[in-house]
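My structure is below; once you've seen it, I'll send some questions.
Below, a portion of the complex is reproduced, with chain positions unchanged.
The first chain written gets the first letter, and so on, giving A, B, C and D; residue counts start at 1 in each chain.
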Amino acid sequence: MPSQEVLNWLRTRFFPHIWCPGCGHGIIMHALLRALVDLGKKKEETVIASGIGCSSRMPGYIDACTLHTTHGRSLAFATGVKLANPELTVIDVMGDGDCTAIGGNHFIHACRRNIDITAIVMNNNIYGMTGGQASPTTPVGAYATTAPYGVLDVPFDICKLAAGAGASYVARATVAHPLLIEKYVRNAVSKKGFAVVEVVTHCHTQFGRKNKRPRPIDNINFFKDNSVMNNKASNMTLEELQGKIVIGEFVNIELPEYIEQYKNLIEEVGGNRG
Amino acid sequence: MAKFVVDVNEKWCKGCGLCVAICPKKVLEFNERVKSEPVRIDDCIGCHQCENICPDFAITVKEAKPNA
Amino acid sequence: MSDQRYEIRIAGSGGQGVILAAVIVGEALALYEEGLNVVQTQAYGPEARGGASKAEVIVSRGKIDYPKATNPNLQVILTQKACDEYVHDASPNSVVIVDDFFVTEPPKINANIYSLPIVRTAREEIGREIVTNMVALGTIASILESWDLAKPESIRKAILDRVPKGTEELNSKAFELGYKLIKEKL
Amino acid sequence: MPKVEFWQGNTAVVMGAIAAGCRFFGGYPITPSSEIAEIMAAELPKVGGKFIQMEDEIASIASVIGASIAGLKAMTATSGPGFSLKQENIGFAYMTEVPVVVINVMRGGPSTGLPTKVSQQDVMQARWGTHGDHETIALAPASVQECYELTIEAFNLSERFRQPVILLSDEVVGHMREKIVIPEKGSYHIVDRKRPKEDPEKFVPYKPDPEDDIPPMASFGDGYRWHVTGLTHNQWGFPTNDPDIAEEKILRLMRKVRRFKGEIVKYDTYEVEDAEILVVAYGSVSRTALSAVREARSRGMRVGFFRPITLWPFPDDELRGLLGGVKSVLVPELNCGQMILEVERVVGGKARVFGKGLVNGELFRPSEIFDFIKEVA
């Protein structure tokens, strides 16, 4: 792992970063940068976009073209960026709240539209930044500041949602599996089309403290103990899968990429000679 | 002699304890400033788990240069 | 009695519970003392998780207009960063208590500065750094008592209202240690 | 005996709302308003009310309007970015005449800005944020006590005038803890929307009571069948393009508030009788301003203080009435000059108007406003 090359992608002058000690977001950033280094990406041709949230602070620390937008809307911004300059590698890093609460519509449409963007969803099952309110992925019964009696509504399965919306690549890892994150991100970025990597992570500060996993390591252990690879999961009963985190690649299909189609259209109507 | 060097950047380490807990060889411990420190470096197997789990980019694992 | 305005500030880093401490002071003065007006405010950035944060309590028998401290009469400062950032508007001859472990360069200002082992008392005598703010509360209780503004008992009550069940003893002990820390020096 | 509490402004808003009869809250967290949602989540079920965290701010205000149509007093709370997102549906509530209360705890803008810092940058947005015409009712509390009382007042006005009412709180007032005396139940006035009396078959949902231009309101589920639409509609609530009906609908929306402006507007004054300098301030700034005015008076300066509590409708006649000997009007605001535009219009050249904006995320310190007074004196 060429660590100095990874450090080269950081805006080190802002370190240490604002994340809490042990916050999973840093583990994901690390894995993402390893993947980018590995793929030989150039910083000035790489765009990292995000919405608002602890997770969404990530772009500020990456020494690339970085875009910290409004809450939930980053995929729509990223769509504009990528269409305007298809040469750019565009990666959108979002929290579970950002991506699936306020940003849910942009997420499913990005899945459907299939523009060559990679979405990384840092799912810590909570709104970390604003103080631990329930998110659309907080499990039933878990406590949150807006769920003082426990959450009532069923959470999203982000990967199922992405698949249902038509994404061409969908995978899930956890922060207990940094190399898997790295691998899926690498695959996702390489994929010509819209690709989603959900990374299950923790916010021990806002979620863990209320839900019996107060230390960072409690969460890592929880993820280790409860993750099941999807090939194994497919042989398990629903009961056995109760409470498990299924990880792995769920979708990897070839679909026409939007911008390629648009380029053809420009060609057809003669817009390339103008 | 140790085969690996485990560098901890104390300025960035926040003492979260993840590396300490995750190291399969118990190489790392907190020092009095509650920063991670390799205390059993000879046991290190260079698995990079500490490096990869560190959310603060505070650990680098390298092979020890034999004649350094 | 006069309408004098007392300004109290507690400052430290995000995780040290300075806001809770200020809230408890406020509740003690507002609910367990007679005839006091009390306003409590705080300031924190999105970097609350690491950066400096401060909380203030204004007390007066008169009406309190401006709700924040302009020249605090009492400050308890728990980190160097907070000290550098906030301490300088101390009222002349006011009381400034700094933690002797984290505040390595006490301020050079015109004030009665006490460097006390607040964090260390929590860490070493109680064995739980998390009660630092209770030790700090103890020191505040001493000062407020010496000013004849509030009884330590009021703060004790307010603490019990606030701390989680099962931790009462721990917190009370920390409070009492803090109370003594400065009492001896007054 | 009335109870005394030491509450945050945001807590007082919740408790005031529940005292006013609020039984529904739909929200989405955002600093510095999130405590309102959090405390609602804890308190509403205790009184049989419903709390729901929606997927975003647009859905939040929509759910609140829906709940109000189904008969519950309902509210939402947010801050700048969320307030922007809610505008379209706030407009729907104006058009359909559905009572709802919207809290905006103002923070530093524009955009994501300074999420944990105070501002008064959304004053004009509260008036003009949604497309299309309507009259705005917006109140600005300056203390925790007022957070409680003005939230009750907001519900009362909303129920009475069948339209959204905005509580423009700010980060300082919202997060400040202060002693508050909880008025005993029954000691304050509670307004409930007028209900129709006629037979469901004869019900004309937008037929205004000539008394006050406001149609009585039925709820879904209480036996009446009616149609609600954001399209311009006639008295039966059905869409129309008829110019005369369209015009009358919009004019009535304006009129129902304008007619009662005198009853709606609230304001506060201090030492205005002989004032040559008048400081106009609202919300948290008014506390600094009052402190500076007291200081000026203590030095013998003829300075008075005017605090609009109702920001919209702006207490124009009330301010105009105080201008007698006033030579200068000072308007300190935590923005680049918003309410000053209204003050200038009202003063209409009769005195000089000076503004002082502060947009650094802090509250004015008393000395800053005192210096401002001295500059002008």
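As a convention for this text, a contact is a pair of C-beta atoms (placed from the backbone, for glycine too) under 8 Å apart; a residue touches a chain by one contact, two chains touch by 3 or more.
Predicted model only: the values in this text are computed from it and were never measured.
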Stoichiometric formula of the complex, labels as displayed: A x2, B x2, C x2, D x2
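Basically, only the chains that are shown with their structure count from here on.
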Centre-to-centre distance between subunit C and subunit A (centres being mean Cα positions), rounded to whole Å: 42
Junction residues of subunit C - those touching two or more other chains: 46
Per-residue multi-chain contacts in subunit B, two or more chains: none
Contacting residues of subunit D [partner subunit A, same complex]: 27-31, 34, 37-38, 41-42, 45, 51, 53, 55-57, 81, 111-112
Residue numbers on subunit A that touch subunit D, as the complex places them: 52, 70-72, 101-102, 104, 127, 130-131, 133-134, 136, 145-149
Footprint of subunit A on subunit B - complex, ascending: 11-12, 14-18, 21-22, 48-49, 51-57, 60-62
